[in-house]
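Input: a single structure, listed below in structure tokens.
Apart from one protein chain that is not included, each protein chain of the complex appears where it belongs.
Entry: chain A
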Amino acid sequence: MGMKQQSPIAITGGRLVTADGIAEGVLRLEDGVIAALGAPPKDGDTIVDAGGKLVAPGLVDMGVFAIDKPAFHFGGITRAALMPDQSPPLDYPARVRFAAQSGKPDFWVHPLAGATIALEGESLAEIAMMRDAGARAIATGRGWIADSGVMMRLLQYAAMLDMVVVTHAEDGGLAKNAAATAGEMATRLGLPSAPAQAEALAVARDIALAEVAGARLHLRQVTTRAALELVRAAKARGVSVTAGVTPAHFMLSDLALAEFRTFARLSPPLRSEDDRQAVIAAIGDGTIDVVASGHDPRPPEEKNLPFADAAAGMAGAETLLAMVLTLVRDGVIAMERAFDLVARNPAQLLGVEAGGLAEGYEADIALIDPEAPWVVDARRSEAQAGNTPFDRQPVQGRVTALWKGGVAISL
């Protein structure tokens, strides 16, 4: 199933999103890679007029639970790191090899190797063999590893392999059956809850162990003020730690749980307004490096249930870009920084030459109209399921054209 770029393309009249800022110029794509930035088109180039839109790298989604190409393409996502929480889990080299091929040719899946067998947090999985089968990083999965001894040995092993360890930072003893963050909302609704400090506890431990092991740690979602402080301090003293978040935690607080809306049932759960503000500040000051969709489409039979019985997770691929662009409009971050969060930084963590406009990089390009208004509609979603907490919300920012390896994808 080959898909090769047939002829060179020159995207003209666009605003190129580079690490240093937005610049007008031409982008040339040839043989599936970015051939030149800023140079004029060559004879024989197919000219694409961007009409003043943003010419940006295709998004690299750092942590999704399903391969859902229509939703990814709608959202301008050309690569995604697939969480090991699959059925069966990605804890075995052959499964990783299969997953790594599963998106081709028009989408690239970067499997995350399950850290432990069956993701149970007890026995280390064959990580090096999974790396050689295509795994780009290691992940603990939806849960944390409770045993600090196992976690320590995992981090040491990952350091030796120079692979990033992606962790879910919630103390399992506290968060075990929690469906919400402890506080007024959980109390009014009568939902089982865990204190927000369950996250800080796990973050503190994982940072301490990563420091001992000299490992690269990526905290997939850091959603509380206390935990973000720990990340900020660790970065300041030079620990190799990065932090991510999904748009739900900077767009919504636990007020969204009102009337037991299960589309707002997430893991970690939505937090207080104070924590939401802390997340926004941390995106602004660079403590948070990555915004990912956490794309986790759930069918009605898993969501149309009493709140605590419903599965956690949201379909987020379609709305990732629009939500990050709200941060640009609100003045939290500059436009180029938005693409650091959703493309450049995740690509760096995965060690892939993508996520930026640079010569020689894979020609994964999104043409984006950052102002285009649209309304999120759960029932008309491209995703496998429409479980978005942003249903009926008016948003701005839409992908109008997408190339994967220089080949146009029909949207």
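What we mean here is this: contacts are C-beta pairs under 8 Å (C-beta built on N, C-alpha and C of every residue); 3 or more make two chains touch, one makes a residue touch a chain; residues count from 1.
FYI, contacts and distances are computed from a predicted model.
For the chain that is left out, the UniProt protein name among "cytochrome-c oxidase", "Spermidine/putrescine import ATP-binding protein PotA", "Aspartate carbamoyltransferase" or "Branched-chain amino acid ABC transporter permease" is "Aspartate carbamoyltransferase".
The missing chain, though absent from the display, is touched by one residue of A:A182, A:A248 or A:A292; that residue is A:A182.
Listed residues A:G21, A:P306 or A:P394: the one in touch with the omitted chain is A:P306. Looking at A:F98, A:F260 or A:Y361, the residue that reaches the missing chain in the full complex is A:F260. Residues of chain A in touch with the missing chain: 176-177, 182-193, 195, 259-260, 301, 304-309.
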